[in-house]
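Certain chains of the assembly are absent from this excerpt, and the rest are unmoved.
Order of writing sets the labels: A and B. Residues in every chain begin at 1.
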Amino acid sequence: MSNRKSVAEFKKERERLNDIVMKYAGLETKRFFSLDSQVYREGGALPVKIKEMLGLVASLVLRCDDCITYHIIRCFEEGVNDAELQEALSISLIVGGSITIPHLRRAYDRWNELKSSEK
Amino acid sequence: MSNRKSVAEFKKERERLNDIVMKYAGLETKRFFSLDSQVYREGGALPVKIKEMLGLVASLVLRCDDCITYHIIRCFEEGVNDAELQEALSISLIVGGSITIPHLRRAYDRWNELKSSEK
């Protein structure tokens, strides 16, 4: 019914596009992409799981579906549970208002897909 | 030519996703969803028609297609006429600038679909 990509298709398309970015990108873009993965990396004061929830909340209030999908997948991989996810998404919803609801719906739809895949 | 959903498909998909949200949502999210319908409800100082136009303008300047579609449908149901709609959308366009034009186009496309359906 929904015409969204599966997690596998999402990852494949993301990789295809990253290859095109890297074909044209200069040094600054490459450095920024590298910084973008460093800030979520293990080994600092905050657990990766918390960092991914911070990234998810930021993506939700800024209303970027691809960013939300990415961080929902990462939250799932890092073992965020249903209760933690719903508290983080409640904060996003209250901060960002009803304008975020379509993105919230797609976030939970993706979460539901990931949860169903484990069974 | 366009790959957008029909009004019927839009409503069905919205309902499917709301069910998923409600499966995971905590009390605060449920309360927020309830507040979100209360503010547009009949019985206050402003007619529902005006409230829906306020919701439409807010959605347009914030550039959320699903929110625009929802309020365009509601405006249509509440009997907003062409002249009122175009004045409300002109204000959105001037406030929000050319960056809102792609959303304005889809808003009028949806309006046109709704108008054609009455005939």
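For this structure, a couple of remarks:
Keep in mind that, in the parts below, a residue touches a chain if its C-beta (ideal position, glycine included) is under 8 Å from a C-beta of that chain, and two chains touch if they have at least 3 such contacts.
For clarity, every value in this text was computed on a predicted model and none was experimentally measured.
Note on stoichiometry: the full complex in this file contains 6 copies of its one protein sequence, with 2 placed in the shown coordinates.
Going forward, only the chains that are shown with their structure count from here on.
Residues 12-14, 16-18, 20-21, 23-26, 28-29, 32-33, 36, 58-59, 62, 64-67 of chain B are the ones touching chain A in the complex. Only residues 1-2, 63, 82-83, 85-87, 89-90, 93-94, 98-99, 101-102, 104-106, 108-109, 111-112 of chain A touch chain B when the two sit together in their complex.
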